[in-house]
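All protein chains but one are shown at their positions in the complex.
What follows is chain A.
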Amino acid sequence: MTPVSAFSELLLVVSCIVGKDRIIFATKEDHETPSSAELVADDPDDPYEEQGLILPNGDINWNCPCLGGMASGPCGEQFKSAFSCFHYSTEEIKGSDCVDQFRAMQECMQKYPDLYPQEDENEEKEKSSKDLEATPMEASAAKEKKVSS
């Protein structure tokens, strides 16, 4: 540790102890130096760890919370079969062999308009068609950003 940083540490980190509880005040500068704390390396194959939509082995994780009620709702079976078909499709146009499954899913969903709302308003329609027309990657990336910020 350089004398300068040692000095700033002394100056900027204020620590006190109230009974069993220790309190540290740290400035932005103090915390700008990289942390020396060591974390245990994660096991990528941890069988108990929660997984995202696609498991490390390429399978679909139907219990992913990101699916909301999709896989468990009244059209869960239709959704699963359509999405599996699409996911595993090896056709040149991916999913082009899944028309039947997608149709079944769609027919089911239309029976539950409050669970699977369609875009009825014209502006929403236009918006989504524009998004698709333009650059779909960017459009969805923008939405992702909006959600996660």
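Note that a contact is a pair of C-beta atoms (placed from the backbone, for glycine too) under 8 Å apart; a residue touches a chain by one contact, two chains touch by 3 or more; residues count from 1.
The rule is short, and it goes like this: contacts and distances are computed from a predicted model.
Per its UniProt record, the hidden chain corresponds to "Apoptosis-inducing factor 1, mitochondrial" from the list "Rad60/SUMO-like domain-containing protein", "Nucleoporin Nup43", "Ribosomal RNA-processing protein 40" or "Apoptosis-inducing factor 1, mitochondrial". Taking the complete complex into account, residues 10-16, 18-29, 31, 33-40, 42, 47-54, 62-74, 76-78, 80, 82, 86, 93-96, 98-99, 102-103, 105-107, 109-112, 114-119, 125-126, 128-134, 136-137, 139-141, 143-144, 146-149 of chain A touch the chain not shown.
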